[in-house]
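Attaching a single structure in structure tokens format; questions to follow.
The complex is shown incomplete by one protein chain, all other protein chains being positioned as in the whole.
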Amino acid sequence: MNDIRFTIDGKECLGKPGQTIVEAAKANGVYIPVLCHFEGLKPVGSCRICTVRVGGRFMAACTQPLIEGMAVENTAPDLEDMRKSLIEMLFVEGNHLCPSCEKSGNCELQALAYRYQLMAPRFPYLWPRRDIDASAPLLMLDGNRCIQCLRCVRACRAKDGRKVFAAVDRSHRVKIEVDKKLAAHLSEDQARRAMDICPVGAILRKETGFAVPIGRRKFDRAPIGSDVEKGTGR
Amino acid sequence: MTQEKEIVLQHPKDPSALLDVIRDVQTRLGHVPEEAVSRIAAHLKLSEAEVRGAVTFYHFFSLTPRGASTVYLNDSITSRMNGRTAVARAFEEEADCRFGEVSPDGRVGLSSTSCIGMNDQEPSAIVDGVVFTKLSPDKARAIVRGLRDGTPASGLVAEFGDGANQSSLVRAMVSNNIRKRGPVLFGPHEPGAAVRKAVSMTPEQVIDEVKKAGLLGRGGAGFPTGLKWEFCRREKAPERYVVCNADEGEPGTFKDRVVLTELPGLLFEGMAVAGYAVGARTGVLYLRSEYAYLRAHLEAVLAGLRKEGILGKRIAGSPKFSFDIVIKSGAGAYICGEESALLESAEGKRGEPRDRPPFPVQAGYLDRPTTVNNVETLATAARIVVEGAAWFKAMGTPKSAGTKLLSVSGDCARPGVYEVEYGLSIAELLDMAGAPEAKAVQVGGPSGTCVSKAGYQRKICFSDLPTGGSVIVFGPDRDIFEVVENFMEFFVEESCGWCTPCRAGNVLLKKKFEKVAHGKGTEGDLRDLEAWGKLVKATSRCGLGQTSPNPILTTMQNFPELYEARIQKGRDFVPEFDLAAAIQDGCAAANRRPACKEADHE
Partner (left out) sequence: MSKPVIATASLAGCFGCHMSLLDIDERILGLIDLVEFNKSPIDDIKTFTKPVDVGLIEGGCCNSENVEVLRSFRKNCKVLVSVGECAIMGGLPAMRNGIPIRECLEEAYLNSPTVDPEDRLIPNDEDLPIILDKVYPCHEVVKIDHFLPGCPPSADLIWEAVTALVEGRPLQLTYDLIKFD
């Protein structure tokens, strides 16, 4: 099948049929910020940080398939401010205490905040009471830090296909729960994958915190997305 | 064998049966205990976390006991306007527990719930599936006493409403309150005529007729029905479905309840017509849990239609066309009125909307091409097929053809259902309903528009004031801020929680709105409300978040003077923080009196 021609902020790009805007943008060296998205998992459009504008309409770039001739707006100031707002919302709706978090420096939410120069949120802190579930032998689930990205729900399954993590309740009370019976039998690899797939410090492999010194962590030196943009002169 | 096991084993080992099993357990045991969760998970090869996820998503399911009987008292604004507070207090006093709790003897649980589709006869409640309308404190006390004495809720219904509400299969105290019968829905209809007419045409001709009639979806979004059917028909697939959205959850709407009560045959014919048009053999009626009291009646109507050959195999004399309808029940979630969430729920899952594309016409129910249409749309389509596009097109306005069912409630003399032609002005409607003094009219429910007097010449039609049917009238003494607060509470509660702007944004919007409503707002706060409202609308994943800021945004637009009067002019910063309030708990815990200088420092 033929390539799809489209533009991002006026830049001519080529994409493949079946690609989403996020995927095609990345292949063209353009970074569209994402948080719930994870390569290889079905996109679910939950965080909305990848919101772009096409023909005056807003859409999540992680779930929207490419269409011939699309003119995607990615860095318009009002769009960037919307994204910053969404990042701020995630900070105030949970309890994100970066100084004491094992994931600090490797956290994608924090990294986005750095990229967007989040100094203080425009929203008031909500301070919800959230649980920590440390009952699984290898894993710890800290609801304070969870951002409902659903990566773990999508990625982590037991051998027979059952979901290890699931969303329970709804509205602002929605939370991710780990299935106690399945979690009791997770292998080292499964536990490690669960931690690695979590963009924040909500899922942790026990006994492994603070392994990388400050200065050498993933986002200490270069902003999130700079790998995508390398050589594009942003 | 435990009771849990016995119940679970009666169901097929199919994950799509999840909600049916849960409902069965909930109905028979009053909640879904831990053992049932384990049993269900094992039976359906799901994780227990997933089962808990489904139970906790729906308002009428619970992991913890809600009493031998449960009172679900409507918490819509109209309920509040009609004396809900006193009724709630009576329930609490008589049951000796608060809302959200169970009486000490375990007999009665009290719970608040979003609009149950009885806005023309509030305050109302659902008790063990039985609807109680026009409640008073005395009636509330009598209900609790009756339940405590062991009388089943159905035994506490003294009088029945009008029409089919009196039939032996309904026996509900609900009133239809049909105030104006129009020519489309309430016109003369010979049972079976629509299906017979349809099968005498080709499916393409049926679609064409509906397209020519200019029928737009009656749920509120207004998508052209014929086009939807055409898209669905065009998809190559071994199976297609017709799904009827009978989950009218928009606060203030109840017209589909009346259609389901009085015109179910016409509705089912409409589904069969749609099935014929798109090439489906099965229709699914997704019935909101609040209307479960109509289920036996609906099943009986379906059985009658089968007997008459209007449903079933090779129907209405057609050599090829077979079509039948099954009923699926909701379990209390406004979001399931959103078509893709409805499909998820109909498949036995949490009612979380899907990403589009693919659209339901491409991959809908069980991943097959599906046309999801509103109750009123399908019933209207049946009439169009019989009477023809020209007949229909002659009514309404050029771009909004035909008639619309309106559910009118609030401060008016004649609340109820009105079938009116599109193009009717708000002023004309208020005249019909008997509300000469209305200060504001909420058109389209909380997600619609709050219109002030200046807008009473506006017309109900797709190009001006579109509505799924909800019209709530507010009299001269109503506080608009109270209305908006109630609407925002509703959206906060009914957000599915999937996406950030709707889950967190609505909470933050509500908080900011309350700051303004409580006199602590500034001009900057008003700017924030507008910006945050736009943000939530622009970035939310589905229609809920894309409209949930409307109560704030449309009242700011149409009642700017109210907001101006509430804010502190000329101050650029007024904190929500209140020292006197912030030290209260600390003082109480330490048994100290708050010193005056702390309390009035500001």
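As written, the chains take the letters A and B, and residue 1 is the first residue of each chain.
Just so we're on the same page, contacts are C-beta pairs under 8 Å (C-beta built on N, C-alpha and C of every residue); 3 or more make two chains touch, one makes a residue touch a chain.
Predicted, not measured: the structure shown is a model, and the values here were computed from it.
Trainee: Can you work out which residue in B:307, B:527 or B:592 touches the chain that's missing from view?
Mentor: Selected residue, touching the omitted chain: B:592.
Trainee: Residues on chain B that touch the omitted chain in the whole complex?
Mentor: Interface residues of chain B facing the absent chain: 572-573, 575-577, 579, 581-592, 594-595, 598, 601.
Trainee: With the missing chain put back, which residues of chain A would touch it? List them for me.
Mentor: Looking at chain A, the ones touching the missing chain are residues 91, 95, 97-101, 104-105, 110, 113-114, 117-121, 124-125, 127-130, 214, 220-223.
Here is the rule we go by: only the chains that are shown with their structure count from here on.
Trainee: Determine the centre-to-centre distance between chain A and chain B, using the mean Cα coordinates as centres, and give it in whole Å.
Mentor: Centre separation, chain A to chain B: 33 Å.
Trainee: Looking at the complex, which residues from chain A come into contact with chain B?
Mentor: 43-49, 51, 58, 60, 63, 65, 82, 85-86, 89-90, 92-93, 122-124, 126, 147-148, 150, 158, 160-174, 177-182
Trainee: Note which residues of chain B are touching chain A in the complex, please.
Mentor: 41, 45-50, 52-53, 56-57, 333, 350, 355, 357, 492-501, 503-508, 511, 528, 532, 535, 538-541, 576
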